[in-house]
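If you scroll down you'll find the structure; I have some questions about it.
Entry: chain A
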Amino acid sequence: MSNDTLTHSVTFTEAPAALTVVVDPTPQIARGSAVIVERRRPKAAGWSLLQGLGVVVDHWRKSFRKLDDPTQIAGTFTTEYPEERLPLPEAYRNMPILLFDDATGHELCTSCFQCQRICPPQVIHMTQAKDPETGKPVPAVSEFIIEYDACMSCGFCAEVCPFDAIKMDHDFELSTANHPSLTVHKAGLLRPVSYYQSIAPTFWAEAEASAYKKLEANKKRRPASIGIAPQMIEQVKAAHELRDDQQEADSPPAPVAIAPALDAGRAATPATASAAPAASDGDLPTDKAARLAAIRARNEAKKAAEQAAPAQAQPAAEGAATALTTPDAPLTDALPAASERTAPPAPATPDAPLDEKAARLAAIRARNAAKKAAQAEEE
Partner candidate 1 sequence: MITTDELQINIGPQHPSTHGVFRMLLTVDGETVVHLEPVFGYLHRNHEQLAEVNTYLQNMPYTDRLDYFNSMANNHAYALAVEKLAGIEVPERAEYIRVLMVELTRILNHAGALGFMINDMGAWQTPLAFGIREREKILDLFELVSGARMMCNYFRFGGVVRDIPDEFIPRMKKLMIAMPAYMDELERLLRENEILLARSEGIGILPREVAVSYGVTGPVLRGSGIAYDIRKAEPYSIYDRFDFDVPVGSVGDVYDRFLVRIEEMRQSRRILEQIIEQLPDASGGHINPKARQNVRPPVGDAYARVESPKGELGFYLVSDGGTKPYRYKVRAPSFINLTPLGDMCRGYKVADIVVILGSIDIVMGEVDR
Partner candidate 2 sequence: MISAVPLEWVLILASGLFCVGLFGALSRRHAVSMLMGIELMLNAVNINLVAFWRYTQPDEVGGMIFALFVIVVAAAEAAVGLAMAIAIYRTWQTVNVDSVDSLRG
């Protein structure tokens, strides 16, 4: 910068180098021109002040109604936040979450490390699960940590995930006085697929479609290999069974092709759980865990109710949800307790409900049964 001649001293004797720049102020501009802005003068002294006052008072007058039409510029445009909420677009992204299948409880993550690699602030940490017997790594994740406090919500992890296992949540009310609780472990990250489906239906449909496409391609190319997350297969199959039948009448039915993969996935789950630290739910604030449990329960209940009696689905689901959020049904407490009870004697009998996931599954089933009973009672 040649600003040494432009300091505040007024003794300038040497030729100011800065000022010899030759400037052409009139460029030839293609399509359009340079216009000089008009420096207006007020027409009469004080008039423009009254005009400005008029604008403000006009806004005051009009602000007693809400600004709901975006073509308008007057009216209250704020929202009363806790009561009123703006609808969040599907694309909204806040913090990453992990998905698991509602029905089976299978996590979609295969610990491929793509997200950990792409994460710009490097807040994703994961440990691949190992088969307890052979010690070989299996495509599942035993621990998954995201530091929410350092996450910058860029959404790259969700973008790169080939198994649609990690998605961006819409929950933005994360503020807490407990800073360590923002280092979220796997148990805190897991959400059912139906939860994500409820916040971003189109996006999930797209994900399903592309997963199905991949599956189809794999079916043709390498029928027995794990092309997509094994846990996805059931899901995808269920969603596309109808279309599948209509489109490709001559192709072999999907279950045949994916059966080995499915088995592999099933085999992996006990291993996952045995390696997992038992009570990671303990790190979560209890209200959050309770909310999560409530969502899960509601999904479960809804599904069950739909199967049982479609007409009474809604009240039943609500009833179940309220029942589960009350302290009388401490599901969240039951979960770690169950896993704690069963996990320490590590690779015990394989058919027992050893792991956390299985425990949860059992809990879900128990819940369903309880709810059905409650429903029956109501009737």
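A word on the picks: all candidates are chains of the complex that A comes from, given by their letters.
Please note the rule applied: a contact is a pair of C-beta atoms (placed from the backbone, for glycine too) under 8 Å apart; a residue touches a chain by one contact, two chains touch by 3 or more; residues count from 1.
Only a predicted model underlies this, so the values are computations on that prediction, with no experimental measurement involved.
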item	value
Touching candidate for chain A, same complex, options 1 or 2	1
For the chain A and candidate 1 complex, residues of the former touching the latter	1-3, 6, 8, 18-19, 21, 23, 25-27, 29-43, 45-46, 48-49, 51-52, 55-56, 67, 69-73, 77, 86, 88-93, 118, 120, 152-156, 159-160, 168
